[in-house]
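The complex appears here minus one protein chain, its other protein chains still in place.
Order of writing sets the labels: A and B. Residues in every chain begin at 1.
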Amino acid sequence: MDEIIQRIRDNFGVLREHRQRDDLAEVWIEPRHVLPLLTWLKEHTPFVQLTHLSAVDWLEDGEFQLTYLLTDPVGRRSLMVAVRISREEATAESVHTLWAHAVTYEQEINEMFGIHFPGSPRQGVPFILEGWDDIPPMRRDFDTVEYMNRHHPSRPGREHTDPRRYIGQVVGEKGYLHD
Amino acid sequence: MASSKFPLAPPEHSRPHAPMGEGCFLGETERQQPLALKEALAKIKNWFRANSLWVMAYGTGCGSIELRPLTTARFDMERFGMAMRPTPRQSNVLIISGYLSVKSLKRVIRAYEQMPSPKWVVGLGSCTINGGMYWDSYNTINRLDLYVPVDLYIAGCMPRPEALLEGFGVLMEKIKAGEANGWNHYLEQMDWYKENQKKLITDWDLPDYNW
Partner (left out) sequence: MTEQTALERRVQLWFGPQHPGITGNMAVQAWLEGDTLTSGVTHVGYLHRGFEKLMERRKFIQSFPIVCRICVPEPDTNEWLLAASIEELSGLDKEVPEKARWIRTLFLEMSRLSSMLMVLGGHVGAMGLGTAPNWLITLRDYILDRFEELTGARVYHMYVTYGGVRRDLPEGFAERLEANLQEIESKLPLVDNVIFDSAVFRKRAIGVGVVPEEWVDELGLTGPIVRAMGIARDTRTDYPYEKYGELDIEPMTTTGSDIFARAWMRRLEIAQSIDLIRQILAKMPTEGPYSAKLPNMLTWTIPAGETYVRAEASRGEMGYYVVTDGSDKIRRVHVRGPSYVHGVTLLERLMPGTNIADLSALMVSLQVCPPEIER
């Protein structure tokens, strides 16, 4: 693992790195290095499987983070490759030529976050939602309660209670539930 | 039984060949009959209906996992005359088993309208009543009775098989008493239901009524 991360550092440049567990490391790289790095990892290292691809919305930084989780099924370890892209542009390179099932992940991210992957098939084809007419729902600035109030009327008489009122009495001095 | 408010007449070719009139014992026609005979006939019809509930096998949500044990020997719903049918054309009970996403609701409306009358809808689980666990979700409806008429709710998340059997017992009693009239209500208030459905489903591409 250390050797591969060292080679990524030398050849591609690492913005930030983190070792979560013995079998799980994460590297942050620049967007232009995504396709070359993933191609190299798939062709020349044991990290051959794409376990998942997901996006994180960092609204306060104005950035999206894409996380590619690669797995080495023989060596039993995983590497997360993370990349930050601008929130306005929201475009990233597609990796569907490396892994066929990346098409589904990119289709879903396109629908739920509004990130565009040029060249990937099924971009813009609805995957989960149907007839959606708002901003992509997984973005942080999408307010699900406000949307619910507009579209899905609640039954009158529903009470909202704050659990703090009841549980607060049981919690002990130190704040432990089991005291 | 056709109400004057019912805006859509069935197309010519879909009408039954034999006119539902004289000589048709169970036909839904207005006839000059003594009141006592009409009531007696209605009671007989309802008794037959209550004892042969055929459930459409459409698992719309997670509650349908408890419908599967109902068909096995342990709970055995067939002893109450209930059976699972694969198609809406053969069934008269539609179980909405839990939360309903907007995409599913479209298919549910379609399936419900395809079922022959008389038909009943059972809302299973808290999600059908007020949204339940997903009350703040953008994709699940909070009230089922705005879109299809619900004859019975079975509360719980999810209701146990015993609760389901109890619920179906109540539905049978309601049918025998002639109180489960959701299907008539749907036809009478068609405009109101259609307005609600179209308000929610923005890309409406269903026909006005799915025969």
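We adopt the following convention: contacts are C-beta pairs under 8 Å (C-beta built on N, C-alpha and C of every residue); 3 or more make two chains touch, one makes a residue touch a chain.
Because the structure is a prediction, the values reported are computed rather than measured.
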| item | value |
| --- | --- |
| Residue of A:G13, A:P73 or A:G119 touching the missing chain in the full complex | A:P73 |
| Footprint left on chain B by the chain that the document does not show | 56-62, 65-66, 68-69, 71-74, 84, 86, 88, 99, 101, 103-104, 107, 111, 133-134, 136-140, 157-158, 160 |
| Residues of chain A (touch criterion as defined above) contacting the omitted chain | 18, 20-21, 23-24, 26, 48-52, 54, 56-57, 67, 69, 71, 73, 76, 78, 80, 82, 99-101, 103-105, 126-130, 137-138, 140, 142, 144-145, 163-164, 167-168, 171, 175-178 |
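Everything that follows uses one rule, which is that only the chains that are shown with their structure count from here on.
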| item | value |
| --- | --- |
| In the complex, chain A residues that touch chain B | 129-131, 133, 137, 142, 144-145, 147-148, 151-155, 158 |
| Contact footprint of chain A on chain B as seen in their complex | 102-103, 106, 129-131, 135-143, 146, 200-203 |
